[in-house]
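Only one protein chain is missing from this complex, and each of the others stays in its spot.
Right after this comes subunit A.
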């Protein structure tokens, strides 16, 4: 394919989203290899792409409107029970989520609104999943997802004419009033987070730490991969007693969210969510990416 400008890529990508039936595999491949095209339409395209990749939005675009309306109502219904201890526990961590970004800065009103929203999402998740409840680090995974979905509102507001949104059948998805829009974002982020956690929850469960599905098994997979890719490095790390647990635990549990700046995390998530081998827990994109981060630059090229 000849080199396309970001705008051309965005048009192409939007074209894929509009096709019926939706060429899901093609969309997935594009996200994995190139990421969501970087241009003025990115916030909107990325939010839709992530909702598809995380198995939230159905492939049939005609169902989106009804589906989303239903999901957003269900979410409101979930948020009924109250539990003061759990709310405090979550609040303590949410207050420490991406504190360097204005979006989540609590000295602004908007930051407090976003904090309250991600706190509620984690709370509802913990209530609906009593076996796993809330575990530190879930906040870090949720924050970029919620952020991206909020960007969609801003994009919609800026794009007041709504021409391109309409062409996607999107104007009916995103309520116009800001408050309603924020509620919608919260519900969407909740369901996408829940779907993602279905794959990741074992990492957060201490009872599974030493089983074949727990975090230790993932860290061992990372260690084996490093060994296979770079024997010399592996020997050096072993000699220095740098256990992969010391870095791999955080990298894998948090999906790299504490290792990179937010814009890089967003691009990383494009590939992560579109990874064709996401369910092959021992040789997926995340493990390969982690192994690459350990390798010295000179040898990794």
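The working rule: contacts are C-beta pairs under 8 Å (C-beta built on N, C-alpha and C of every residue); 3 or more make two chains touch, one makes a residue touch a chain; residues count from 1.
As a working rule, contacts and distances are computed from a predicted model.
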Among "Nicastrin", "Thioredoxin-like protein 4B", "Proteasome subunit beta" or "Rab family gtpase", the UniProt name of the subunit that does not appear here: "Rab family gtpase"
Omitted-chain contact residue, chosen from A:17, A:68, A:126 or A:237: A:237
Hidden partner chain, touching residue among A:71, A:220 or A:284: A:220
Omitted-chain contact residue, chosen from A:97, A:119, A:151 or A:194: A:97
Missing-chain contacts mapped onto subunit A: 92-93, 95-97, 99, 135-137, 139-140, 206, 209-210, 215-216, 219-220, 223, 237-238, 240-247, 249-250, 253-254, 258
